[in-house]
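With one protein chain removed, the remaining protein chains of the complex are shown where they sit.
Then we have subunit A:
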Amino acid sequence: MATAGREAAARLTTDRDGSQLRLLFAGSWTTANLADREAELDGTLNRRALAGVERAVLSLDQVTHFDTAGAWATLRTARRLRDAGVEVAIEGAGADRQRLLEAVEQTEPAPSPPRGLRFPLSFLANLGKLTLTLGADARALTGFLGLTTLVFLRALLRPSRIRFTSLIHHMQKTGVDSLPIVGLLAFLIGVVLAYQGADQLARFGAQIYTVNLLGISVLREMGILITAIIVAGRSGSAFTAQIGTMKVNQEIDAMRTIGLDPVEVLVLPRALALVLVMPLLTFYANIMAILGGGLMVWVLLGIDPAAFVRQLHQSLNVEALLVGMIKAPVFAFVIGLVGCFEGLRTGGNAESVGTQTTRAVVEAIFLVIVLDAFFSVFFSVIGV
């Protein structure tokens, strides 16, 4: 087997003759073998062994293999001896090894790494930095909002500027392709809501109001929220990854030099596709959640579909549906905006595509929930 015993081990013998110390290096002094000899090498250099030594000779005559690690060990030994006030000579190096020794000797040790701040200060510094970036991010996003709105309005005035192929493609990707997952999750949320509602309301003997609870909460909040979160995770992240990859590839720069506006070519079709598709997805999610909940109350409480629809009809009005639906295009625009924005902010390397994608999803979901809270306050003030 070639891996074992290919090279003789590194050997070191010391020979003391009065005030002269002879260090005889033999065998193979290479990176792989050095680990065994490191401790021994340090041992021969302790103060007791060096007492009374005035001259030391490092002999490399019998070394069979020698590489930078060997050169480093030799030089380090020599340096330590010199530090201890011993005169050092290196013998038997030969031209090749001499050149290697010189090359290694010329390299300077790296300065110690820059020190970071200690705990209380580092915490404050990080907090400050974070606050500043947060402010800068908010400003940049607002700027991007303005820019995109402008492009949007321009496109509305001159619809020929809209890239319809791209628009339809993104509607397909973000809308039609996400039907299965949105439907399934909405259905399950309906099941969960109905189950929890039935459980609690049964204590008051008010099981029938499970239907009201289900209808109102799905139409006003749950349908749109579930849809927005899925779309942010699925399509918002895809926007960032696509645009980020193009940025790394310098495609965005190429576009600019050709005279294409990346906002018009990339952002407009994506954001517009989401704005168009999201209300449809939300409506679909509402239906699926109510189906899920209806199935659950039938199984759990024995409220049959006819009674369910009657009760739903009594408890709901069009306003409940509109309150939910009106949020859809707003959330869609925010998700598309953040996705494209973070994509365009990707740095020059592949790593930043990943970090930007994560940021886009987190930011989009955060903004959606914040906006939802604002909507709730707004609707309660105007009394809807």
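What to note about this one:
Definition applied: a residue touches a chain if its C-beta (ideal position, glycine included) is under 8 Å from a C-beta of that chain, and two chains touch if they have at least 3 such contacts; residues count from 1.
Operating definition for what follows: contacts and distances are computed from a predicted model.
Chain not shown in the complex: UniProt lists it as "ATP-binding cassette domain-containing protein", one of "GerA spore germination protein", "Imidazole glycerol phosphate synthase subunit HisF", "Transketolase" or "ATP-binding cassette domain-containing protein". Only one of A:Thr14, A:Thr30, A:Gln200 or A:Thr245 touches the absent chain when the whole complex is considered: A:Thr30. Considering A:Trp72, A:Phe144, A:Phe187 or A:Phe308, the position touching the chain not shown turns out to be A:Trp72 (whole complex). Residue A:Ala103 is the one among A:Ala103, A:Leu134, A:Val362 or A:Val377 that touches the chain missing from this view. Not every partner is drawn; the one left out touches subunit A at residues 1-3, 30-32, 34-35, 38, 67-69, 72, 76, 96, 99-100, 103-104, 106-111, 113-114, 349, 351.
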